[in-house]
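So, chain A:
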Amino acid sequence: MTQRITIDPITRLEGHGKIEIFLNDDGDVANTYFQIPELRGFERFVVGRPIEEMALLTNRICGVCPEAHHMAAAKAADAAYKVEVPRTGKMLRELLYMAFYATDHTTHFYALAGPDFIVGPDAPVAERNILGVIHKVGLEIGGKVIQMRKFGHTVVEMIGGRKVHPCTSIPGGLTKGITEEQRKEIEEMGRWAIEFAQFSLQAFNDIVLGNKTYLDLILGDIYTHQTYYMGMVDENNHTNFYDGKVRVVGPDGKELVKYAPNEYADHIAEHVEPWTYLKFPYMKKVGWKGFVDGADSGVYMATPLSRLNAADGLATPRAQEEYDKFYKTLGGKPVHQRLATHWARLIELLYAAERWVELATDPEITSPDYHAIPTATPTEGVGIVEAPRGTLTHHYWTDERGVVTKANLVVGTTNNYAPITMSIKKAASNLIKKGNVNEGLLNMVEMAFRAYDPCFGCATHSLPGQMPLEVTVRKADGEVLDVLKQFVD
Partner candidate 1 sequence: MSKPKFAMYWAASCGGCEIAVLNIHEKILDVDANFDVVFWPVAMDAKYKDVEAMEDGSILLTLFNGGIRNDENEHVAKLLRRKSQILVAFGSCANEGCVPGLANFSSIKDVVDTAFSTISTDNPNNIRPMTAYDMPEGTLHIPTMYPVLKTLDQVVDVDYYMPGCPPESHQIAAVIDLVIQVLQGKAELPPKGATIGAGGSTVCDECGRKRNVKTIKEFNRIQMIQPDPELCLLEQGIPCNGPATRSGCNSRCPSAGAQCIGCYGPAEGVVDYGARLVSAFGSVIDSDDPKEIDPILDGLVAPAGQFYRFNLAGSLLRAAKPAWKSGD
Partner candidate 2 sequence: MEKKEKIGVYVCHCGTNIAGVVNVGEVSKWAEENLKDQGVVVSRDYKFMCSSLGQELIQKDIKEQGLTRVMVAACSPHLHEKTFRNACKGADMNPYLCELVSIREQDSWVHTDKVAATEKAKAIVSGGVARVAHHEALEPLRVPIHPATLVVGGGIAGIQAALEIADAGFHVYLVEREPSIGGHMAQFDKTFPTLDCSACILTPKMVDAGNHPNITLLTYSEVEKVDGYVGNFVATIRKRARSVVEKDCTGCGICWEKCPKKVVDDVFEVGMGTRKAVYVPFPQAVPKYPVIDRVNCTYYIKGTCKACEKFCPTNAIDFAQEDEIMNVEVGNIILATGYDLFDSRRIQQYGYGRLPNVFTSLEFERLSNAAGPTGGNIVLRDGKTVPKAVGIVHCVGSRDKNYNEYCSAICCMQSLKFAHLVEERTGAEVYNFYIDIRTPAKGYEEFYHRLLEEGTHFVRGKVAEISDATRLPGEDGKLIVQVEDTLTAVQLRVPLDMVILSAGLEPRAGSKEFAKTFGISCSADGWFIERHPKLDPVATMTEGIYIAGCVQGPKDIPASVAQGAAAAARVLGKIQQKEIALEPVRATVHEEQCSGCRICNNLCPFNAILFHEDRMVSEVNPALCQGCGTCVAGCPAGAISGTGFSNEQILSQIEGLLLVNLSKEAAAV
């Protein structure tokens, strides 16, 4: 007889997901399934709308990272019109994007992932939450986190027009620029953000790296997978979130491919399973071999960790230092340990903050030259940005009026669907033996995918936000063996 463990819904990830763990007669893990229960079908109903609306409609795919969709769609529209956005326009968009990145990474680290480390994976459930984090590192941090979010949203609103679902990016640039007063404000907030990022890295350093148990946990095999790594890079192969080419390196760290946005379809394909609404992207050249590790399996991941793995460095000084320290500590590139993603995320936070200030201090940032009127007849365009949760690709085909006739979206988290599934299975198999399931172990199963910061709001256009966890262990006859709960506040 088989037992079934259902984790539904998963806690502390932005989205809706359901994990089915089947145990065999010995009570060991037979198989695990990670299901995404919803689909909204944007690819269908954006058809027939003018392409300039894509940045506004696809916004509504996800309220957690609307900025990413706004940018990807706007860039796709630029491409469709073959219009070159003026330098100021590009910088304004990237500046908005950096502010968003800093906010998003902060939220994830302190509210979602932080508890696992700062408080500890096997700490009492009631403490394993943001409040626990605050207790551990001091009260003022709560205020700082809120401050960081406020600053981020303030910048997003200044440039994007709205706090949620920005509205100013149009083909050829933006509908507005910023004033000198605004620039000053933005710069100050940026400088504060740099300090905050450094503070966060320090906290991670003291609490996590300083603690041997955690370090072992990170470096241990449970959370290790050998896959391909994806990330966008600039001409110097430095990580870039807003623009550049997509670079993919293998488990050995060697470059597999570096493709321009419009070539994505030659390199990415999405595998379909009948038991979930979500598709499984993989490297086309390598091929789909199932949920397995290694250079022969097309499975790749796209996260802060993969971005660092795929790049040769970071374009800002302080972040570059952290980058070097990161690989020195973890024993060289590429890093396969998924839990290192949290550290990588904080390094990206620092990079975003530094880039924020760079842009805010560029003399051209306040120039009125933020929009170029398109002249070419629109045809087809691909736009790619690095969403915090992975490479985000928007692809639109239009008629000669610029009305969308076909669309394809390969969305952040989707990239990681296969690796997440694998991580869950591996963690579960390691942590659940002889039908013996305890809460700490289950949380560690969660940690497996929480590292990816999955946002199934994006992936499925479904329900983001955190969902509470309840695990029911049942016999085949449905009799409940055990119910485990945990509380998040």
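Candidate entries met the following condition: all candidates are chains of the complex that A comes from, given by their letters.
Methods note: contacts are C-beta pairs under 8 Å (C-beta built on N, C-alpha and C of every residue); 3 or more make two chains touch, one makes a residue touch a chain; residues count from 1.
Please read these numbers as outputs of a predicted model, since none were measured by experiment.
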In-complex contact of chain A, chosen from 1 or 2: 1
Interfacial residue positions of chain A with respect to candidate 1 in the complex: 2, 4, 9, 11, 14, 20, 22, 30-31, 33, 35-50, 52-53, 56-57, 59-64, 66, 77, 81, 146, 149-150, 153, 160-165, 167-168, 170-172, 174-176, 264-265, 268-277, 279, 281, 288, 371, 373-374, 395, 401-403, 407-410, 457, 461-470, 485-489
